[in-house]
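A single protein chain has been omitted; all remaining protein chains appear in their positions.
Letters are used for the chains, namely A, B and C, taken in the order the chains are written, and counting of residues starts over at 1 for each.
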Amino acid sequence: MHPIYGWVTGPLTWIAFVLFFGGLLYRLAQLLVLIRRKEPFIFSYMSFKYGLRSILHWLLPFGTVNWRLHPVMTIVTFAFHICLLAAPIFLMAHALLFEEAWGLGWPSLPDVVADGMTMVVMAGAVFFLVRRIVRPEVRFVTSTSDYLLLALVAAPFVTGFIAYHQLFAYRWMLVAHIVSGQVLLVAIPFTRLVHMLFAPLTRAYMGSEFGGVRHAVDW
Amino acid sequence: MKPFVTVLLAVACGVLWSTTTLLAQEDMRTVPNDVFMAPQRPPAVFVHDEHNTAAGIDECNRCHHVYRDGQLVEDESSEDYRCSDCHAETDTDDGMPALMDAFHGNCKQCHLEKGKGPIMCGECHQRP
Amino acid sequence: MADVSRWDWEIGTKTIPFDAWKADFAWVEEPYISPDGERIAAVVNIDEAQFSVCVNGQPWDGIFDKAWYLRFSPDGRLSVLVSEDGEWTVAVDGETWPDRYGYVWNTLFSADGAHIAAAAQQDMAYAMALDGVMWENRFSNMTHFALSPDGRHTAATVQVKEIGEADIARFQAGCYSAALDGEVWDNAFTNVWHLAFSADGTRLAAEVRQGLYDYTIAVDGRPWERSFSSVWQPIFHPASGAVIAPVRLDGQWTLAADGAPIWPQRFVQAWHQQVSPDGRRLAAIVSPRYGYWTLALDGESWRTTVNEMIMDLRFSPDSRRVAATAKHDGRWTLMVDDGLWRQGFDQVRAPVFSPDGRLVAMVGETEGRFALVVNDHRMPQSYQALWQPVFSPDGTRMLVRGIEKGTYRRQVLAVDQLLA
Partner (left out) sequence: MAQSAKSEAKQIVDPGIEKGAAGLTEERIQAVIHRVLKGESGARLKVYVDTCVHCGLCSDACHYYLSHDKDPRYSPVAKVKQTLWEMIRRDGRVSVDFMRRAAEIAHTECNLCKRCAMYCPFGIDIAYLMLVVRRIVHLLGMTPQYIQDTAHSHAAVSNQMWVKPDEWPDTLQWQEEEARGEIPTLRIPLEKEGADIMYSVIGPEPKFQAQLIYQAAMIMDMAGVNWTMPATAGWDNSDMAMYTGDNEVMGRIKREHFETAARLRVRRIVMGECGHAFRSVYDVGNRWLGWRIPPIPIIHAIEFYHELLTSGKIRVAKKFQTPVTIHDPCNVVRGAGLHHMAREVAHAICEEVVEMYPNCEHNYCCCAGGGVINCGPPWKNKRIEGNRVKADQLADAKIRGAKVLIAPCHNCHSGLEDINHAYELGLDIKFFGDIIYEVMEKPGA
């Protein structure tokens, strides 16, 4: 197991982080170049104030009409996304690995809490899956890639959960956990998961247009 | 009726096993983690004599080291002390690794260096 | 242009009462001033459906059912569109054209003012009328009227084929052309817009669209070989006769001559191109980057930009200077020689250069008060109405035409004193 572990926590991790951060930077640069070349007017309407105003409204659960229209979805999606981001970053084991590797430490969550958040993410993924199948308006626009993306997101949490609880084949499960996490990181810039980067920008642009040009609210 | 009996038996065995482990002090099987305020993981598996035999460790101070002014003191050893006597649970200003870091540094680092022994979290922190 | 040197250039002020007319009529409409400043005129209402024109307090003899579009021609004649008994015609200095029309409108003047043209409709057929004479050929529709600079030729976009209701295929196949003195080009196009005459009035160029997507310039009915995704109004180079027009290439604009781009630079927008009087320089209003406007001379855009609009591009008579009205942050001012004036206004009129190009003057208005600005110096006098100033041919005098306290004033000022 030592060589495999060394490989996945060493070079593979490097590759994953380089592709993740590099990919995000690439997408951002690509976007800026494209705006400059084809739609330079976008820059001139971007407003920090109105962009932020819109983002804050949408970041607030039930802060918009549509969030209020879909209370269950709102609760699930906020819980899902918060846990999705917070659990991996503030998991003690992850923080520990970072500290051991680079001496970078940050506060971490108790394992019980992280475990609970993982369950929230998994439950959220199941909810999204069921919603995709059950709701006609969602099913209509769902393709295989949507299921794959959902699986991609859920995988590190499912494998992490199993590994943490040492339910079976611990060593292989941990390797699967690490690899699936890396795959997810790499996938973010290059799939629709890039909404992690773009959604604040599109929201800010719509907020800027509504606030600065249209004098109306967009929530 | 049958499932009930099975569960009862299992619970009884579990209780018995854990009691015996605790009692067998002369044969250390785990690194006790009761010094931690809120231990997050099960105590690390560590069968003292077996490990040292397998790893070929004769010198106590390979693990029970003594540091003075940040320097390792070659000839002294510290098996009479508890690890937590020197290593505080949380980081301190004196440059001494915190307790958990000390454990990980002592065990995991050595395993990584030697290419042998458990290195994944759950390999040591095995769930009962 | 009339002989400006024969105007009264004696320094001094003449006044003509204007508000006083109001007592004589039911109402007096907005006034117009002759180029030489000697006359002030307005459409006046005498009684229900009784209109006339009053000049210097004297109404014309004629009374019309309606009268509108009162304009002085450059030679000082006064024209107005009038109707009697449901028919329309043009009245010039009180004399109506002999013909009557179903409708006549859009009066045009030659550069010297000797010729007056208008668009006319008779029995739902359209043609241009020049000095009272209507084309023999009539068309079912007519737009984009033009009069040659010398005033001897008229032209317009004309519809040459009938189009049934919502017959989109027929429209796209091309039902419009241009007519010069009533003679239609050989080719029909989907659209023909914004005609331009050559200096001698014998050639005609226009924006055309062939089908829905191919825009180009047609000269005397022949389209350029190359088409573009859009074009703007062409001009004839007065010296070389080349046809110059802004064209859109890959989403950006530049200028092309006779079908080939002549400026390597590309702009967000480029229009209102103009050749200098000496024929050596070419200027245009351009947007070098989104939302910013400036002028470009021979392809090089100025560094000074404004963020709203530029209009009224003018070369100085000696071709060395260029000015245009410019709007920045809601204020109009003048952009001249790559700089902006400090004086800003709610509204402005087109700039006027002195003959030697040394002076540039502009009328500006803020909250209903008009002021004259010369070389960015605001003159102390303000007016309730003010027309563009005129420089004397030797450049030493300036004619200022304005109304203050209900009285029209014709002032001739010494330029040296103005700037002192």
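Note that in this section contacts are C-beta pairs under 8 Å (C-beta built on N, C-alpha and C of every residue); 3 or more make two chains touch, one makes a residue touch a chain.
Because the structure is a prediction, the values reported are computed rather than measured.
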item: Shown chains that the omitted chain touches within the full complex; value: A, C
item: Listed residues A:Leu34, A:Ile89 or A:Ile133, member touching the removed chain; value: A:Leu34
item: Sole residue of C:Gly57, C:Gly251 or C:Gly406 that reaches the chain not shown, by the stated touch rule; value: C:Gly251
item: Contact partner of the left-out chain, one of C:Pro238, C:Gly291, C:Pro317 or C:Gly357; value: C:Gly291
item: Of C:Asn191, C:Gln210 or C:Gln273, the residue in touch with the unshown chain; value: C:Asn191
item: Hidden partner chain, touching residue among C:Lys66, C:Arg100, C:Arg138 or C:Arg203; value: C:Lys66
item: Touch list for chain C against the chain that is not drawn; value: 26-27, 29-30, 45, 48-49, 66, 68-69, 102-103, 105-106, 119, 121, 126, 141-143, 159, 165-169, 171-172, 176, 190-191, 193, 209, 212-213, 215, 229-230, 248, 250-251, 268-269, 271, 287, 290-291, 293, 307-309, 311, 327, 330, 346-349, 365, 385
item: Those residues of chain A which, in the complete complex, touch the missing chain; value: 31, 34-35, 37-39, 41-42, 44-45, 54, 58, 64-66, 69-70, 73, 135-143, 146, 149, 192, 194-195, 198-199, 201-207, 210, 213-219
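The rule is short, and it goes like this: only the chains that are shown with their structure count from here on.
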item: Computed distance of Cα centres, chain C from chain A, in Å; value: 60
item: Distance between the centres, which are taken as Cα means, of chain B and chain A, whole angstrom; value: 36
item: Touching two or more other chains - residue numbers and ranges from chain A; value: none
item: Multi-chain contact sites of chain B, meaning residues that touch two or more partners; value: none
item: Residues of chain A defined as touching chain B within the complex; value: 1-2, 5-6, 92-93, 96, 99-100, 110-111, 163-166, 170-171, 174
item: Touch list for chain A against partner chain C, complex; value: 38, 40-41, 44
item: Chain C - residues contacting chain A, complex; value: 251, 268, 289-291
